[in-house]
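First comes the structure, then the notes that go with it.
Here the complex is missing a single protein chain, while all its other protein chains stay put.
Per-chain numbering from 1; labels A and B assigned in written order.
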Amino acid sequence: MRVVAGPSNLSLTGAGNRLHRALLGATLAAGLLALYMAFVYAPKEATMGDVQRIFYFHVGAAWTALLAFFVVLLGGLAYLRTRDRRWDALALSSAEIGVVFTTITLATGSIWAKPAWGAWWTWDPRLTTTTVLWLIYVSYLILRSTIDEPERRARFAAVVGIVGFVDVPIVFLSIRLWRTIHPVLVKSEGFEMAPEMVHALLVALLACTLLYAYLLLVRTSLERRRLEVEAAKRAIGFY
Amino acid sequence: MLETLKKPTVAISAPRPEAQTRAGGPDGRSLRAFLGQVWAIASKDVRAELRSKEVAGATWVFALLVLVVFNFAFDLEREEMGPAGPGMLWVAIVLAGMLGLNHVFAKEREQSCLEGLLLCPVDRSAIYFGKLAGALIFTLALEVAVLPVFAVFTNLPVFTPGPLLVLLLGTVGFVAVGTLFAAIAANARTREVLLPILLLPVATPVLVSAVNATGLSFDGKPWSELAPWLGILAAFDAIYLVLSPWLFEQVAQELGPE
Partner (left out) sequence: MGDLWYLALAYGVIWVVLLVYLYSIARRQESLRQEVKALEEALEGEPQAEEEAEEAEPFLTLVQGEGAPREGPARTRSAGRGRRDSS
């Protein structure tokens, strides 16, 4: 006796769903490889030492967050065009995961800052822009939590998601200009990247992207299943 | 029309085809009609505000309070007014401006006028521009009222072309996004705090650029130094003046009582 149709892929390990399992496997494989390359393959950095190894997943998380927020934009546009709530499910999931990755970017960036520049926080361009990004998408999630009516919530969230992503380049430019004119860092922040470091970075980017895809699949299928259950309840007459 | 009014949760659909005039179309008459609609909505809001004076006076006093509180919070010496002044001014404008923006759709909502407005054969973007114009007039008037007090407190040269231009560009951008978000927030349970939560992160470029540009112009720096900041402000304004009307049309399909 099934209330909701379709196979149950409601599990983290992807029981019963081939794409799910393949993605999880690929993520784990890439993740392990990335960790190996970050810690063993890549050489120790000249001035900073081993602490520099934070860099690989810091950049990976940052890139993935941006990708996630782009997907929020796409999902929002698709919802506005089709009124199909499955696009909204995708957008919500991507926003959540994007906030998770942005949090990781902020935390690792801050933890890097302490040994690198002596302070837990600096208002340097990257950290500042990431903070604003975090705030924009947290406000997206807060907006969603204040609206109960599903169509309205999806529509308003789509609008905010579009405004948010369009804002990203402007935020970046304005803050970079600000820090060009009023620089905060005394020491130079760049470091020479050996070719092995570039390889490690690319693999880390790949691992983070695969992790994002996996999380997106899991979270979106959960959300879609939740929508089906809601619809089933309505059809039965629970509401 | 009466049947539609009896159904509280109907999604308000787009108006009839002949009412969908677009600004800038080849037909001059439709542009005039569009502007007429914008003007009608804006003047309604402005007149309502002039008649009641509820919000205008209160937000002006609030802006002054922000300036005063800043001085208590930071105990600014005369020399520090230069670096701190622009930030002080813009924080006061932003906070007071958001109080005013909350109001843009709040009154409609209270008196259920929003449904009536949406049932009119009016182009949705005309509603947006009308509301924007009203909010802009309101906020610019607020700034005009605050500037003299600010000048007295800080002895900074506010009444010069530089700062005034920055004020104009910054306000337009802030209110453009603010009007859109006010429509969204007006329907939420926690609407007073939701508008700042949504608006402030998105308006960061406006704040950063405006504060920097204002500071530069207070210092008497040449236009060439102001140019990049003004460019960012202008770009923000242009992007959101184009994007927001379309987004407002999307929002309008779900407006009305909860």
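Note that in this section a contact is a pair of C-beta atoms (placed from the backbone, for glycine too) under 8 Å apart; a residue touches a chain by one contact, two chains touch by 3 or more.
Because the structure is predicted, anything quoted here is derived from the model rather than measured.
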Residue touching the undisplayed chain, where the options are A:26, A:184 or A:232: A:232
Touching the absent chain when the full complex is considered, from A:51, A:141, A:166 or A:193: A:51
Positions on chain A where the hidden chain makes contact: 1-5, 10-12, 48-51, 53-54, 57-58, 61, 83-86, 96-97, 100, 103-104, 107-108, 111-112, 114-115, 150-151, 211, 215, 218-219, 222, 225-229, 231-238
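Here is the rule we go by: only the chains that are shown with their structure count from here on.
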Chain B residues touching chain A - in the complex, by the definition given at the top: 11, 177, 180-181, 184, 187-190, 194, 197-198, 200-202, 204-205, 208-209, 212, 228-229, 232, 235-236, 239-240, 243, 247, 250-251, 253-254, 258
For the chain A and chain B complex, residues of the former touching the latter: 80, 132, 135-136, 139, 142-143, 146-149, 151-152, 155-156, 158-160, 162-164, 166-167, 170-171, 173-175, 177-178, 181
